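Note that one protein chain is taken out, while the other chains of the complex remain in position.
This part shows chain A:
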Amino acid sequence: MSVLVYINSNGEKLAKSAFEVVTYAKKIGEVTVVTNGKADDSKLAQLGKYGASKILVDRSFDGIDEQQIMRMVATAAEKVGANTIIFSDDLIGKAVAPRLSVKMNAGLITGANGIPKDDGTVPVSVFSGKAFGFVKVNTDKKIIALLPNSIQPEETGSEATIEEFAGNAGDTRVKVKETKLPDGDIPLPEAELVVSGGRGLKGPENWALITDLAEVLGAATACSRPVSDSDWRPHHEHVGQTGVAIAPNLYIAAGISGAIQHLAGVNRSKVIVVINTDAEAPFFKAADYGVVGDAFEVLPRLTEAVKKFKASN
């Protein structure tokens, strides 16, 4: 079966999610990747190692306009006869996949967090990570958007051919005026390690406790809703039911009570560490490791311990 995968190759490096979606597609069939922009061949060739046989690149545009990408992916699907199309369920996937679903009359599964089962259903995350669903598509064509950090990329050691192609992307009706990418920051949904702070940290002036630990770990930073509502931290760091949903390997929460709406955004984390003065804080029930103690003392100690560990490993 021919499977088409869209990846965004604009960044400095290919995102981990690009290798995840190729690995995922390889478990379903023969993989063609479609992308656009200026990425050089050696960068794209890495996708071959994870199972892509062919890579189609449209060099005529390098934006992330949702209509242009949709048209390009539809053209590529037709060209390679793909009935299954895979996206990463990231901010681009969320804009493009639904449009494509209508254009191709293809049933859409978003929030996928595992490979299709023998009965053809795809596992997805529902109720903000509080449950799983198993979804069947009733149309011939289907589109699956895979949540970042749901599967591990696997190298297959194969090689891909790279082909320039015309995706008939057409015009864009959306003008980009400015793009702000804070440099050095790790985008939260992509991060494998996350350090997060809540109201227990008392004020923005204490945030070095969080950022110092994040820095030694190479982690992204996050926060609870009251923290971003009070403008102690920027909006995009707010995780939870009404913020970003993340699934890092490690989530360290300091001074966060663990309200159900907060847990909704972080309960897919693989390992949770909770630091809280209150032994009764609900977060401890969702934690793997707990430290009952004052974040103002525990965090600097943890930062030192990580430094020591990094120095000797």
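Just so it is clear, a residue touches a chain if its C-beta (ideal position, glycine included) is under 8 Å from a C-beta of that chain, and two chains touch if they have at least 3 such contacts; residues count from 1.
Note that in this section contacts and distances are computed from a predicted model.
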Which of the following is the UniProt-recorded protein name of the chain this complex doesn't show: "QueT transporter family protein", "Adenylyl-sulfate kinase", "Electron transfer flavoprotein subunit beta" or "Glutamyl-tRNA(Gln) amidotransferase subunit A"? "Electron transfer flavoprotein subunit beta"
Residue among A:D40, A:D62 or A:E297 touching the omitted chain: A:E297
Sole contact to the chain not displayed, among A:S53, A:T121 or A:N206: A:T121
It is residues of chain A that touch the chain not shown, namely 8, 11, 15, 64, 66-67, 70, 90-92, 94-103, 105-111, 119, 121, 125-128, 130-139, 173-182, 185, 187, 189-190, 192-193, 217, 228, 235-236, 238, 241-243, 245, 249-250, 260-261, 264, 267, 270-271, 273-274, 284-294, 297-298, 301-302, 304-306, 308-309, 313
